[in-house]
Every structure is written in C-alpha cells, then in structure tokens.
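With one protein chain held back, the other chains of the complex are shown just where they sit.
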C-alpha cells in the first residue's frame, strides 16, 4: 500500500518538487492557496487536489510544506481548515520553506505537544535542481525523524544533510544565501569601479575567476546574467532579501558581530524596495548601478 | 647576445620570480634593500648583485621592480643611487609591485619625460605560482610596451592579461584581493554564527560549497586553514590590508558607492593593527573571533 | 486612604524612582530579586518589603516594573510567585524598563486577557534625574490608562510624553539611545583621526561645539569623561548595547534601511563583548582606541 503524503505550496520550486512525489509509492494530496494551481497539478499528475490544508493532511503520514516564509507556515496551523485541524499524532511535517529558526522552533514546539513531528528542510539547487530531483536538502531536527523522512526527501533531493536541531537547516540555508548576496554585491562594486577605471568587466572576470577573488557569483552569475544584461528571473530578490535578513538575525541572536552580513541586509532591503517584488536577485546589481549613476560595461 | 635585465626587490614573491630570469637569455642584475639577500641570490644563480638601484639598472633593457608598495618604488627613483640616476632612455620598467594606480601614473609620467617606458604588472598566484612560473600577470600600460616586455613576462608568468592604461593592472589586482578579503570575512561571520547555532562548520561548508554561496575562500581557505586551525603564513595580512585600501580608493576615486569594500577596508585595517605585521591574511578570521569572544568550531 | 502601589526592581535607577513613591499618598510594597535590597529599602523608607512578585502586587492599584529587559519582565509573569498569581483585574502595570516593543506588546496582550492594563514607560535622565524626580517618561499605550497613571508618573518624572500605542515608549527610548551611541562612536572616530593629524582634542571640541557638528556627546560626554580619562560608570555599556539592538530591530521591523544604526549595533556589541558587563557606555571609546592602537590625546 502506498504511503500517504500531502504537499502544500505549489510555487516555482514547490511544483517540480511535488512532481517527484506523484509516483506509485506515494498517495499524494496537494494544496495551494490559489486553488487552480492545485487542480491543474492534480489533472496532470497522479494526485488529489485538496480543498484546504486540513483536507490535504488528513490521514497523511508525511506533510511537506513549501511556502514563502515560516510565518506563512505558522499562519496555516490554525483555524477550522488549518493544519492542526487535520493533522494526527504520528504525522511528520517536513518544512521545505526557506524559513527562520525561531519560527520553526515555535512551530515544532506546538506540533510536539500533539505528538506530531517536525523537521525544517529548506532546499538549494533552484528550479532546475527541483526538476531533476537533484536538490540539496538541509535538515534540522531529530535524527530519527530525518531517518523516517528519508524516502520522501530522497525522492526530491540528492544530497540530504543533517545540520543539527530544529532551525539548523533554516540557519544554514540563510547563511548560504547571505554569502550569495554578499558576493553579488561586492563583485558589482568591484566591477563597476574597475569599468570606470578603464578595465573591461570581461577582462576583470577573466582574471578574478582564475585567481583568489573568485566566487560562484563571479564565475557564473556575472558572466551569464550581468555582462549579457540578460538578468533572467530565476529567484526573486524579495526572497533573497528575506534570507539575508534571517541570516542577519541568526548572527545577532548568536551575538556575532557581523558588519558585512548586516550591511548586506540593509543594501538588499533597499534594493528590494526600489526594484519591487518581481525583480530577480541578481538585479540588485542594478540598484548599485542606480546609486552610482552608471552601468558596469 | 643576452638581454640585460635588472630585478629589484627579492621578497617572498620576488625571489622565485627573479629565478626565472636567471637564464642564458638574460643577463641579470639583482638588487635588494638588504644586500645579503642579493648576494646570496647571485651566489646561487647566474646573476650579479648590484650595489644600488642605479647600479642595477645601468645599461638594462628591462627593469623589473617588485616592492611592497608603489610608494616604495617612487622613493627609489631619486637620489644619487636612485633609479633615475641609472636609467637610460629606451629602458622599460615593468613594475610587478601590487601598487596603486595613482602612484603608478605619477611614476609613469616622470619616466616618460625621460623617454623611459613603464607598465604596471602586478601578479597573482602566490609563492607557488611564482616558483612554477605560472603567475597571472595583470598589465596596465601601452600595448606596444607590453608586447616588448612579453619575453620577460612570459618567463615569469603563464597568463598575461592586458587590462588597460597605466594603473589598470594595479586596480584589477587590488579589486581581486578586495573580493578575497570580503569573502574571508563574510564566510567567517557566517560560520561563526552557524557554529553557535549548532551547525558544525564542516557541515556548513559541505553544503555551501555545493551551493550558490561558495567562493574560493569557502572552498579552499576555510577547509585547509581555518577548520584545521593551521593558519599557515603564505601572504601577509598587512599586504592584503594594503590591497583592500587600494581597491577602496579606486572605488572612491571613481565615485562608486561601495559600502562592502569600504567596510572591509575598515575591518582589515583593524585586524592588521590587532594581529601585527607577521600575521597571515586568513588570520583576519581570528580578529572576528576575538570580537565575538569565541571560535568557529 | 492611600493608593496601593508595588515597585519591582530596585536597581540603580529603580531605587531613587521608588523613593519618590514612598510618600503618604501611596502605600508602597517593594520587591527585588536580591531580597536584601528590598529589606534595606523598607527599613529606610515608608515601604513594605514583599516576599515575591505575587506578594508585592496583591491588592495593588498600580504596579511599577523597572527591570533590565522586557524579557525579564515577561519571565516574572508566570509561576506560583509570579505577577499573574497576584495581579487582579483593574490593576495598571507601568513598565519603566527600557524594553523592546515586541515583548511589551506580548505582555500587554496577556494582561489584557485578564483585564489588567499595561503601559510601557521607559525613562531618561539617569540616576540624577531619578533622584531629583526630574525624569522624562516616554509612554506607550492607551491614553486613558496614561491619564490614570499620571499621579504615579508625576511623582517620579517631570516631563511625561505620550508617544503612541504600546511599545511606542520603548521604541522612542531605544532610538534616543541609539543616537547617543552613534554620536559617541562617531565623535571618537573623528577626534582620534584629528589627534593623529596633530589637532588636540580640546581644540577640536572647542570648534565643533561652536559649530554644526555638535551633539550632546561632543558637548558633555567627551569634555567631562573622555578627555579627562575619568570614564565614570553611570550607565552600563551592556545596557546601551541592548538599547541600540532594540532600535536596530525596530528599524528592520519597519523596513527602514538604516546602515548607521545597524553598524553602530555591531560596534557596540563588539565593544560590550570586549569590555565586559561593568564597563560604562562611554568606554566604547576605549574599544575604538584598541582597534586603532592609540588614544585620543
């Protein structure tokens, strides 16, 4: 008999993740705030469109959530159609949201009171990683719960890493993304200064990428997205802003002086504010260009 | 007949670079502030130990300088034993110092008045790159001068990149190293916060290095030097501090708002001040650990 | 008949504040974590030393709390000896803690469920202001509650300002203190740079204090405490660190890019860490001096 799984949150990353669960081993129910998405998913895959979070999770062994923020998950708990109305003791909630440790810990505590397990399990690898089932999944929570969730996680990801207690996955995801943000911004500062000093960005990247200053940003994002001015929309700036803020909060909660992460949080908040909700994360470069009154070229 | 070359500055990088010029194609004279170093070099290689900068460069077709700062090069110009006392019109000065554009431009202008060529040609690749003749050399200056210098440069480096006018090599080298500094510091902030939040640095790096936040620092320096607490002394913090300051100055001269580079300049100045002249560049991590009152572990 | 008032928290500021309530109009009970302090107070003034928070507040019309943090107040709520065990509907809690808005709002909500009023009412004016009853009191909360508390507030303070809803007093107190912190640090940077450039700090302050760059820090703190090297301990750095962090949090919660406040939060956290719990707030200057390797002189 197949294992019953509920998947909540069919966004850009959630949808291809859920597809990997629409297989014979699992009996899948999906829910999405915009119901049409869930219905379209159910029409195309071996899955049931649930009418509410409570409906989706009723009878499920595993519940996978993939929402914009931990607060969105927390909000889903309550009410007559909420998760708590449908969840039974013994269920395991696998929260793939790029969340924040404090809220995850609060959610875990509320679920634990009812005998429901919780692990935070944010992912990296982007839409393509999700489509190929090659995500890295960062797990925070009890090792036994992680072991239990492994069949579900393995269906969606390739590298499953146990990071620590509840919130540890969130913390690591946020710090990774904060590094990404630091690198995007600092490469932009450097290339803009160089281009005004007469060094072409192609030349600069050719050297930097063979040298000690290289990063994923300089090796991939800038050649493919900034120098081409393509700026494809693959990961929203609004979400990276949120992630940097989470990392900044973790650093402060842990009393680590962290001027670069904190300053990057300020810069990405301002960029997000200026460029709006739909801008891609790499478009933060454009905000620096606005500040400086000129483009990298 | 062999080409006459002078090499000034037998430091950690300069010495292995000079060795590649102690070959039959070149007639090599070496000079160093501490004369014993030049004498030892001459005793071990096919080279003459010069008594002064003027003595070293007299009759040379090429002069290679490799000093701590552009100001040190500038200081060497004047006086009865200075470079200008020995340099003849038609000579080409190849300055491999990790210098600053403004001083290089001043030096170039003074030499040009006497018909002497100048290119700035800072290198990257470290001691090992210098020993293997595999340096990357970033050249600023006239293309024709670069073409002329190619045999000398090719003897020492593998990747020779024309970056732009005089100072462009300095600018690019400084920005590359500023990126390095930004990455060292930001990875340290992130790993320290995570380790306090219960995520082991090995686990964190395992994930980050497979993800979007990776950089040369996270992939190489932290696993090899920080997590091992080895902190080998390969490149002095004092020199990286200087390089970040040059990059910060370039950004300001070019009117590019650059909060991350500027803040990093402040942090590395403070770290340099606290840890002294002999500390390695990666030991900046220790300064953050002091600020935070605990180690990454 | 006299009004029954409880006062919890006989610290450096709390003690002189409580003294103004030990008057015939009020029937005063005092409580302090270290019981000896409460007993000494009761011995010296017209007041009763309570055995527990619950004991102190039983039957009180007004409860004044003056603790190090909002979290400390929150912690006092629960348990058999906690505030909630003694508080009756209709009581008004006046929290003079330099607290944080989010926690104050949580406390207010819990009290409201039981018909207990709450206003946040942090003070400024220091020990001397508290002794003279000349404090400024910043009140957040319902205007009718403030009106009711006025006799108690007027006994302790001179300027009573209604700032807004619950948390508004906390927010304003924190921002004021963040300005103080910004000024202390920035004056220190400026005077240290000037003193190294050959301008005596006395001369610099003489000019700045007659000009556009003056602040309370430059006009009072630096002449009296830094130039004299007296650094009297009047207000702990640990508390100012906390206040700057609250202001930084308010700015982030409100999505205001705030690089100077955020950076100041990092600097004061590092200074607090380096100088310990007993250091005075102005001793942050010493941390900059350590970073720079020299004194303002």
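Chains here go by letter, A, B and C, matching the order in which they are written, and residues are numbered from 1 within each.
Note that in this section contacts are C-beta pairs under 8 Å (C-beta built on N, C-alpha and C of every residue); 3 or more make two chains touch, one makes a residue touch a chain.
Just so you know, these numbers come straight off a predicted model, no measurement behind them.
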Not-displayed chain touches, in the whole complex, chains A, B, C
Of the candidates B:50, B:263 or B:296, the residue in contact with the absent chain is B:263
Given C:206, C:224 or C:278, the residue that touches the chain left out of view is C:206
Residue list for subunit A contacting the dropped chain reads 259, 263, 270, 273-274, 290-293
Where subunit C meets the left-out chain, the residues are 101, 124-125, 136, 138, 159, 161-165, 167-168, 171-172, 175-180, 182-183, 185-187, 189-194, 196-200, 203-204, 206-208, 210-216, 218, 247, 250-251, 253-261, 263-264, 267, 288, 291-293
Residue list for subunit B contacting the dropped chain reads 245, 248, 252, 255, 257-259, 262-263, 265-267, 269-270, 273
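In the analysis below, only the chains that are shown with their structure count from here on.
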Note to self: most contacts are between A-B
Computed over C-alpha atoms, the centroid farthest from that of subunit C is that of chain B
Of all chains shown, the one whose Cα mean is least distant from the combined Cα mean is A
Separation of the C-alpha centres, subunit A versus subunit B, in whole Å, is 39
In whole angstrom, the CA-centroid distance of subunit B from subunit C equals 51
Multi-partner residues in subunit B (2 or more other chains touched) are 259, 263, 291-293
